[in-house]
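This view holds just a subset of the chains, kept in their places.
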Amino acid sequence: MFLRNCWYVAAWDHELIDGRLIARTLLGDNLLLFRGDSGKATILDDRCPHRGALLSNGRLEGDAVRCMYHGLKFDGTGRCVQIPGQDLIPPKMRVRSFPVVERDHLVWFWPGDPAKADPSQIVDFPYLSDPGWKGIPAYLHYDANYMLIVDNLSDLAHLAFVHKNTLGGSEEYAFVTKPVGVERLERGFRLERWHMNIDAPPFHRKVIADKAAKLDRRNRVNMHIPGIFYMETLFAPAGAGAEKGLVAGAREYRNCQFMTPETERTTHFFWSYLNNFEGADSTISHSLLNSLIEGFMEDKAIIEQQQKTLDADPHFQMLAIMADAPLAHFRRVMEKLIAAEQAAAPATGTHA
Amino acid sequence: MFLRNCWYVAAWDHELIDGRLIARTLLGDNLLLFRGDSGKATILDDRCPHRGALLSNGRLEGDAVRCMYHGLKFDGTGRCVQIPGQDLIPPKMRVRSFPVVERDHLVWFWPGDPAKADPSQIVDFPYLSDPGWKGIPAYLHYDANYMLIVDNLSDLAHLAFVHKNTLGGSEEYAFVTKPVGVERLERGFRLERWHMNIDAPPFHRKVIADKAAKLDRRNRVNMHIPGIFYMETLFAPAGAGAEKGLVAGAREYRNCQFMTPETERTTHFFWSYLNNFEGADSTISHSLLNSLIEGFMEDKAIIEQQQKTLDADPHFQMLAIMADAPLAHFRRVMEKLIAAEQAAAPATGTHA
C-alpha cells in the first residue's frame, strides 16, 4: 500500500536519451518511460490494452509508441491513434498516462489522481544543478521495501557499527553523540548530530590533505515524504567553534537520496553525493562515489536481510529504542496520509 | 482448467525408442511414457502408489515397469503385479493408464474418461507420412498457457510486425490484407488471407532460385480443438491467377502445429513445416527448419512475456480488435466444451 497522490522520482533525466523505451516498475505498476522527438518526457502503462504485449518492446514514432505485436499505435496521452486494418478506434483502447515534471535533473512523476498533481509540492534540490556543487548522479536497486531504507537513514547511530570503517569512523559515534534538535514536521522531520574532536572518518580522510587533523562533525538530516532525504554534512577544524556558526575552513557535503518503491519488496534508490571543494577534475567526486557505494553496500546487506526476516515471520513486531523517535514519527506521518487517501478514494489511481 | 475428453499429442513416435522411460507432464499430470518390448506405446501416472517414487526412475521389464524404491512392478494397464516379500496384492495398488493411439508419426493420448475415447475423433495429418511432402518433426517448449499460442496463430496480422524480417516480409501485410472467408466451425475455424504482388518474404527467398520475382501469397489456416493448427501456404507467380485456382509454378507449404498443455502456464509445442518441392537431399527442409525456429523465437518472446503480464495482474482484460474474431470464436468454443464437461463430470478424469 503506497501513498499515490505524491511526487516520486522516476528517473534521472539523462536516462531518457536516444529514443530509448525504458520499462520500469514504479509503485507496483509496470510503466514505460521515454522522451519523444519533441523532447517531452512521457510515462505510460507498459501494456498494450489489446493483447497485453509490452509497449517497451515497441517502436518510438515521434512522440508516440507502436506496439510491435499487432501494430497498434498510442500517443503521449495514452490514446490509441492507429489499428492496422481497422478504421474505427474504440475510445476504450487506451493506456494510462501520468503527470511528469523535470526539475533539478530529476524526472518526477505523480502516480495518483492527475487532477491533484501540483508541481509546487515537488521538493527543490538546487544543489543538483548548482555549479558550485559537484557530484555524480547514481542509482542502486534494493531488494527491500523502501521504508526500511528510510528507517536506516533516520537513525544515524547505525554509522557507528555498520559503517565504522567507511562512513562512520568510530563506534564512539553511537555512545557519545545524540540527536540534537529533532524537529517533527507535518510531512517529515529534521535532526542534527554533532561529533566533536574526532579523527576524519575513512571516506573523508581519502579526499583531504591533512589526514591527521582533529575535526568537529555535524550531520543535519532532512527527511520528507514519501522518501526524500538530504543531509548537510560539515567537517570543521576541531574546537574552532563550528557549533556556534564559525565554519571557516570547513568542508561540506550534500547527500541527496530518493527512495521510490518499485514493488512492496523492492526499491529504486536514486542518489548523488555532492561536495563544494572539488577542483577542476572529478577526482574527489569519484572517490566519494566509490566510498558511498562501499557504505551503501554495508546498508544493503543488512536491509535486504531485514526484508527476508520480516517476510519469514509476519508476526514479528520490531521494538523501538529511544533513537527511533524520528523514524517512528515519519512512519506515523506516512500511515496517516495513506489512510486518508484510502478513505477518500479507491486503492489504485485510475484515470481514463 | 483443460478440456479432458479430447485427443492431444503426447509425443512424436520417434521419441519412444530404446526402452526409454520418459517423464512428461501433460495437462498438469506427471506421466510416464514408454514403448514396451511388444511395441505397444503406454502412458501411466508417473508415481508409485506405495511411497510416491517416480516410475520413470524405475526399470522397464517387458511391457511392465518396476519402481526402483521398494520393487513394486506395474503392467501396461497400471495394475500392480508384484510386491517383493508380499504375496497378496491389494487391488487398490494401481496407477492410472491412458488410451493411446499412434497415427501419422504422432502419439495421441486421451486424458479424460477412457470409455469416451473414440479414435475417429483424431484429426488426420496425412502430409506427415506422405513421401511427396518433406519436413522435420520438431519441438519447442513455451513458458505460457497454450491458448496464448493458439491466439497468436489465429491472427495473421502479427506476421507484419513480429516477423517482418523472417516469415512476414512486410508491414504492409497488416494494412492491405484482411481475412477472407473466415469460417466458424463447431470445433474450430478456417480462414484465408491473400497478399498480392509482393516480394518473397525472407524465409521463402532463401529456398527459391528467382529471388526477385513478384509473387501472390495465400495463407489458409485451419484451427481445431484443443490446439491443432495447420496452414496451407502457397506462393504463385504474381498475376497468374492463383486466386482463381491457376497455380502452375506455385510453391506450397504445410505448417502442422500441435499445442498440448504441460501445465496452466507451460506448453508442449510439436511442429513440422513441410514442403512439396524438395530435391533428393534435405537442404530446403533444413533451411525451413532454421527459418521457422527463428520466427517462433520471435513469437515465443512476446507470448512468454504476455503470460508474465497476465500473471502480474489477474484483473487485466484484453480488448479485442476486429482481427480477433476467429480467436474470439475459438475461445468461446473451448469455454463451452469445458463448461459442458465440467457440468457432466468431476474436474479430473479418474479411471479405476
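Order as written gives the chain letters A and B; numbering starts at 1 within each chain.
Here is the rule we use: a contact is a pair of C-beta atoms (placed from the backbone, for glycine too) under 8 Å apart; a residue touches a chain by one contact, two chains touch by 3 or more.
What you see is a predicted model, and the numbers here were worked out from it, not measured in a lab.
Asker: Count all the copies in this homomeric complex, not only the 2 that are shown.
Answerer: 3
One rule holds in what follows: only the chains that are shown with their structure count from here on.
Asker: Express in whole angstrom the distance between the two chain centres, defined as the mean CA positions of chain A and chain B.
Answerer: 49
Asker: How about chain B: which of its residues touch chain A in the complex?
Answerer: The contact residues of chain B facing chain A are 151, 155, 157-158, 160-162, 171, 174-175, 177-178, 301-302, 305-306, 309-310, 312, 316, 318-323.
Asker: Can you name the residues of chain A that touch chain B in the complex?
Answerer: 30, 47, 49-54, 57, 67-72, 83-86, 90, 92-93
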